[in-house]
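Then we have chain A:
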Amino acid sequence: MSGALLRATGLRLAFGGVKAADGIDLDVMAGEFLAIIGPNGAGKTTFINMTTGYLKPNAGSIAYDGRTITGMSPRAIVKLGIARSFQLPQLFLEHTVEQNIALAVASRHGIWSPLVPLLRPSYRDEARDLLDRFGLSAIADARADALNEGARKLADIAMAVALKPRLLLMDEPTSGVAASEKMTIVETLVNVLRDAKVTAVFVEHDMDVVERFADRVAVWSQGRIAALGPPAEVLSDPAVQREVIGIERHATPPGVRHA
Partner candidate 1 sequence: MTTLTRRETLAAGFGAVLLPATLSAQPAPRPAELKIGVTTFLSGPASVFGVPSRRACEMLAEQINAAGGIAGIPMRPIFVDEGPGTDHLVGEIRRLVQSEGVHAIFQSISSGSCLACTPLSRELNKVMLLWDCGTQRIFEENRYDYAFRTQGYGTSEVLAPLLYLLKTKPNIRTLAVVNQDYAWGRDSWELWKTAMDALKPGVRVVAEMFPRFGSTDFSTEITRLLALRPDVIYSTSWGGELVTFIRQATERRLHERTTFVLPVAEASLQILGRSMPEGHIIGTRGDHWNNHPAPANPELFNSFVNAYRQKFNEYPIYPCHHMAQAVWALKAGVEKAVATKGGAWPSDAELAAAFRGLTFPTPTSTITLREDGQGLEDQIVGVSSFNDRFPFAVPKEMMLYPAAQVSAPIGQKSTDWLKTLQPAMIESTGRSI
Partner candidate 2 sequence: MKRYEPILGVLLAAGLVAAAIAAPWLRFVLTIALAKGIAVMGILLLLRAGQVSFGHALYIGFGAYTVAFLAPRVNDGAVLLLAAAAGAGVLGLMVGLFVTRYRQIFFGMLNLAMCMVFYSLLEKLYHITKGSDGIRVEIMPIAGQALDRVTYEWTVFGIALGLAFVLAFLLRLYLASPMGEALAGIKTRETRLEFMGVPARGVLLAAYVISAVVGGIGGALIAMTSRHVTPLLSYWTASGELVFIAILGGAGGVLGPFLGAAAYELVRVYAAASFADAWQMILGAVLLLVILFAPGGLWGMAARAIGGRGR
């Protein structure tokens, strides 16, 4: 691990009176898996939205690979190698899963070829390979709007991975996934990401997942980072346990969709 891949400094953003980011300073190290935990409304998704260009901070800056990306468009940021997945899966609902992935593959190469099929052998193979690794081969030909929540979630992440990012931000990758499958899926995901040497930031509610897979964990509370460090250390902090994890475990039983 060598230095910060992403550096957020003094990020502030308020919606009306609500401070979604109230002075966020965070370094994401190259190659690490950073988990973000915290109660709903703490500003976790806002951080991802700001990093990917969907929201513009009122103050502060974000640097990626030594370069300031604050205020850049999502499109430009993706081109630099930052991809994301979504809390509510953002799939092309009238396309098949395979087409969804292939579109992501295609967008890496530039999509401006009007006469060669999307599902040309090279894109198809890459998409199939990815689906295989995510264990989605069986539903490759299903339309995205026919999938269950867990499959949508995975397909959504697979699309982000297909962009071959250096930094991947995932918003609650395991919400909606059945508890019985959760560990297997995360394991698969982590293997894929480690193989591709992707740095990952993920918002997570399941502390078991955090404990097992995160290199570091950041605790969000009211637009601030309340704690930051290795999972074992942070999760055993009684204040964190009381204010974050306790509430979390009662407020959102696993499998419930966050709207």
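Note that in this section a residue touches a chain if its C-beta (ideal position, glycine included) is under 8 Å from a C-beta of that chain, and two chains touch if they have at least 3 such contacts; residues count from 1.
These made the cut because all candidates are chains of the complex that A comes from, given by their letters.
Everything numeric in this text was worked out from a predicted model, so none of it was measured.
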Given options 1 or 2, the chain of this complex that touches chain A: 2
Residues of chain A defined as touching candidate 2 within the complex: 52, 54, 73-75, 78-79, 83-84, 90-95, 99, 102-104, 106-108, 111-119, 123, 159, 163
